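Note that one protein chain is taken out, while the other chains of the complex remain in position.
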Amino acid sequence: MTTFPSASVFFQVLINGVLLGCMYGVAAIGLSLIFGTMRIIFLAQGAVMILAAYCIYWMATLSPINPFFGFLLILPVFLGLGWIMYKGLFQKVAKAGANPSLLLAFGLMVLLEHVMSLIWSPTTRSVITSTSTSSLTLGSINISVTRLIVAAVALMATALVFLFLKKTMLGKAVRAASEDMSAAALLGISPTYVSAVTFAIGIALAGVAGVAACITYPFDPFFGFLFSLKALIAVAFGGLGSVGGPLVGGVMLGVLESMSAYTFSAGWADAVAYAAFLLILILRPEGMLGRRSIEKV
Amino acid sequence: MKNNGKDVVLRLEKITKSFGGLMALNGVDLSVEQGQIVGLIGPNGAGKTTLFNVVTSLYKPDKGDVYLAGKKITGKPSHQLCHLGISRTFQLVKTFLSLTAFKNVLIGAIYGHGMRGRQAREEALEALRLVGLADKKEVVTAHMTLSDRRLLEVARALAAKPLITLVDEPMAGLNPSEIINMLKVIKRARNERNVAILWVEHKVDAIFRLCDRVAVLDYGRKIAEGKPEEIAQNKKVIEAYLGKPPP
Amino acid sequence: MMKKTTKIVFLLTCLFFLSSLFFTMQQARAKDKKEILIGTHMPLSGLGAFTGEEQKWAYEQAVADINKAGGIYVKEYGKKLPVRLYEIDDESNPTKAAAAVERLIKRVKVDLILSGQVGAMGVLPGMITAEKYHKYYHGAVIWVPQFLQQHFKYCTMYFMDPGQGAAMVFEVWNSLPEKDHPKRPALFLEDTFDGKTIGNVMESLAPKFGYKFVLRLTMPMGAKDFTSQILKAKGAKVDGIFCMSNVPEAVTLVRQMKENRFSVKAFQGFKGTWPSNFYKSLGKDADYILCDGFWSIDYPYKGAKELGERFYKDFGRYSTNVGMYYAVAQILWQAIEKAGTLDDLKVRQAVLDNKFETVNGPADYDERGIALFPLGDNQWLNGKRRNIYPFDLAKYKIMVIPPWDKR
Amino acid sequence: MANHLLEVKGVNIFHGDAQAVWDVSFHVDEQKIVALVGANGAGKSTILNAISSIIRPSGGDILFSGNSTVRLKPEEVVAMGISQVPEGRRIFSCLTVLENLELGAYPANKRPYLKESMKRALSVFPVLESRMGQAAGTLSGGEQQMLAIARALMARPTLLMLDEPSLGLAPIFVSRVFDTIQALNKEGLTILLVEQNVFQAMEIADYAFVLQTGRLKMEGTTEELRGNPEFQHAFLGIMG
Partner (left out) sequence: MLQEPLKRKTHLSIALALVFFFVIYPLLVDAEASYLVFLFYTAFMYVTLSQGWNIAAGYAGQVSLGQHAFFGIGCYVTAITWRAGTAGYLDPLAMLMSGAGAAVVAIVVGLPLLAKLRGDYFALGTLGLGEILRVAALNGGSFTEGAAGISIPSDVYQSIKPYYFIALLISVLTMLSLWFIAHSRIGLALVAIREDETAASANGIPILRYKILAFTLGAFVTGLCGSLNAYFVFHIDTTGAFNLNWVIMPILMVILGGVGTFVGPVLGVFSLIAAFELIRLLTPQLHPIFSGAFIILVTLFLPDGIMSYLTGHKNRLLHKLSPFKWLALNK
């Protein structure tokens, strides 16, 4: 065990955890949205993220466009991609239940990973931006600018999803459909349309997460899977009772990881995260923000 | 424990249970004697099903105790209560859908009462016969009608050879002729098995027809208890439950 | 119930599956030998993929080169036979590496096996499998103790000596001016066998060269944040780093060092800092960082320069790796010719008995089947790796890293 | 003929391999309350779902104001003016009462009238007004049923189909619900009522169709049926 030598080190570790957690959070939002309506674990989410990362990489190396524009470009492109993916693959399988969808997502992940490695080769790539290694200094605390941008993106994505779900008719329809698909259909809400929209948004958010990841970390075609595992934990941490759940869960995970890496050992950080995850599952299965539901008998 | 010369099978003492701020049950006392059919009625949300769930340990009461044949059983796990002699049916029917009717009842005989082999099979068949489902024993329950599934639940509960069976709205969703059949089955069960029955029901006329005693819940409190005739006359009950008296 | 016809179609499909398996498996070894079939497995996907690509290229060059020369003369058949290479992707997974070697031996029925990669992730399971079926596995990239533990009779290895590698690091640091020697160096190690092995050797050899590591920190594989480690190092006033990791981790570490304004005098990376993508990912920030090299285009050996330039032509970058893989193949070709047969034990014996000239210098196996080559050290500057070690071959000298704010 | 608002013609419906509805034909006339009664499993809900296009019948036709609906999607049927209050209420318990109501006006051609419809729905069920911001799951059973009907009204239907509106309700609420149905009908709404509570249904309906195990058994005005001994035997049994 190491203790914190000073308050500033403590805050530095804390801030780093929060910023790392925002990264997990932004990856988790899309996941939780897709889980929410379609009740599937979209394992290929990590692969989709990396696909977006490669798109940005291409854009940044082949053209003089600033990678930060990627956020704006990726959104419509991946919205379309998600729509096509749903219509082409998931619409049919979603009817068959959650397990085939899980399987489909797994197949898609394998396919995407290897197609990417065929196109871009499996070597590590990264995108260098104007803010790549710059940082702000507040007293003795250093804050990475890139990570701050990612945190802002995570907040914005959460806010947008929140607004979409709470304020728009379509968003309300999404919430209704995720609670009772057939009752929603009776009101004139098309289940396939709602699912397709949700899926497309989920994919678009994965794309945004991919852009966020590629300006922060080097990546390769197989980098996404670990990320989707962490995002999954973030989702479980936050619970799905609230839209902010994934972000809060991500931040909790990030802080936990960086705290245990500093005080304990980086080698155990993952185990600590998983153990906390188990503990939370056992003590508060609905997640930290979720509402407890009473089983109807 | 004796009460009017008969054995008290189930006794509830001051059961209190709240969810969040909502007081679902508030100091409810109740007792059921051997071979007695006790009806439990009350408006929607009065706490009838909650009471069942407290008795069968799906919920833990905040206060109060449950006694079975004089022994305190509060908070014992559901499956132990079944071994001790409490079986039940569910408002939303809970049969094991992928199993046949026979196997459903067999589970009651094997796990509810601890019978084995031939004895268990015979008991299961006997219970099926009692509810009139003997000829449908090889039908997978997923393919059964609601009425048959309700009967099946009763059979499964009886196969456990309980001291008391809790039946939760066995007539919900049934048509009049099916209701008559269910009434007959419940009556037959009591007569042939001498089992005590605690019965939650919405169909008040059905309750009045068959019950030895009726208890009325309203907002988690027991507001009346007595013979069906008495309850039917009780002003409090009529106002709280039936609304304005019929013209 | 489904229709009978569909069921029949289904069964026929299954039959097709099975029968095709049977038939392809029954290719007997032809009496009339037309080619030498060499099998290999490589990490073309998964964690080791970044090195698999260069290995694949080097092997294919070695095969093309020998075939251009008409093949290898094998006395047993009285003629020159061309070489054919059969590659399997082992996905950086030890179980799949073992299965890959099973497939090479039993289904593809290769004559001999060229090494896979990355120690316990590929080479070791591959060697164990080859050993089971008495197939010669011409190995590389595995640590000596790991190799010796198994008492192999059908395998050989060609790699660097970790002790020598560790000594190199200290010798290079010592070649700095006295005032710039790292006084409080730290180890940043990935949680793999490679990390552990090299870390142990570094720690045990340090006192001999007048060093002592003040910290030993773990960098878990796939981790995305090393700030905690950096803060600890900063707190301990670390001024020199030895880092063993993969590329993404090394890149993230350096980026975060800069973000946290943490400078050291010397940064020696192993494995994660040599690929050219390391530099591409960091740009100028990668300058002055040291990287190990299994080989250098600047080596004065025959074919080295030519090979390095060919690689540059294909990839637009330089490699510090391909020469080593090319050398592994070169040794095998020469050994086959000297053995005059494809018999597994005889070829292995030829490997043990002879000395070989390669693009990576001379190779001489000992009686345990081990040949070690010296590790090289390079320093990044302006996108180029400047060879600084071995001192007698190197054209450049090490430079101290200026602090971030002075660059 | 002209005033048949809804016409079901020789409909057959399958659940997987099993046929649930056999060649059923009936019609609902404008501004009437029509009851569809029958034992459990008689196929009443199945027929409602077929009208709502949740299930596709494998034979026959369903005409609404003379237009076939069988090839339409559920949302198109709602847009045409048929709303269903499903069995068991099926309100969205995590959404607020307001959101539930808003979703009732989801179809594009209904949205412009959202405010108007809301006003009307609240005038029918003033209780809901004070509960607008509350999660619908916290309402009592009777209030939930009101919400479900109000939600269906938001789509400004010409035909309102109610599936077992009295199920699981205390008698006091049952009579309130039936009063409301009658009042709505008086305002000009056509109603197709599926009910197991035959008494109450016959009380308010103009005309009834009786289903038995997926087949149409008899039909007639409620007075005719009450006098029919066969009908009494099947349904009124002990309860009479």
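We just call them A, B, C and D in the order they show up, numbering each chain from 1.
Keep in mind that, in the parts below, a contact is a pair of C-beta atoms (placed from the backbone, for glycine too) under 8 Å apart; a residue touches a chain by one contact, two chains touch by 3 or more.
Treat the numbers as computed from the prediction; the structure is a model and nothing was measured.
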Omitted-chain contact residue, chosen from A:Gly36, A:Gly82 or A:Gly224: A:Gly36
Contact partner of the left-out chain, one of B:Lys17, B:Lys48 or B:Arg88: B:Arg88
Which residue of B:Lys14, B:Lys60, B:His79 or B:Arg129 touches the chain not shown here: B:His79
Touch criterion as defined above, residue of C:Gly52, C:Pro182, C:Gly195 or C:Gly376 at the omitted chain: C:Gly195
Sites on subunit A contacted by the missing partner chain, in the whole complex: 32-33, 35-37, 39-41, 89, 92-93, 96-104, 106-115, 118, 165, 174-175, 178-179, 229, 232-233, 235-236, 240-241, 265, 267-268, 270-271, 274-275, 277-278, 281-282, 285-286, 290-291, 293, 295, 297
Touching residues (missing chain, whole complex) on subunit B: 56, 58, 77-80, 82-83, 87-88, 90, 94-100, 103, 106-108, 110-114, 116, 142, 156-157, 160
On subunit C, residues whose C-beta touches the chain left out of the figure: 1-2, 7, 10, 14, 17-18, 20-22, 24-25, 45, 86-89, 91, 93-95, 98-99, 102-103, 105-107, 120-121, 124-125, 128, 131-133, 146, 149-151, 153, 191-193, 195-197
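As a convention for this text, only the chains that are shown with their structure count from here on.
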CA centroid of subunit A to CA centroid of subunit C, Å: 34
Intercentroid distance (Cα basis), subunit B paired with subunit A, Å: 48
Distance between the centres, which are taken as Cα means, of subunit D and subunit C, whole angstrom: 73
Residues of subunit C touching at least two other chains: none
Contacts with two or more other chains, residues of subunit A listed in rising order: none
Subunit B contact footprint on subunit D (complex, rising order): 18, 38-41, 140-142, 167-173, 175, 196, 198, 234-239
Residues of subunit A defined as touching subunit C within the complex: 2, 5, 9, 12-13, 16, 20, 23, 113-114, 117, 121-126, 128, 132-135, 137, 142, 144, 216-223, 226, 254, 257-258, 261-262, 265-267, 269-270
Subunit D residues touching subunit A - in the complex, by the definition given at the top: 52, 54, 73-75, 77-79, 83-84, 86, 90-95, 99-100, 102-104, 106-107, 110-111, 151-152, 155
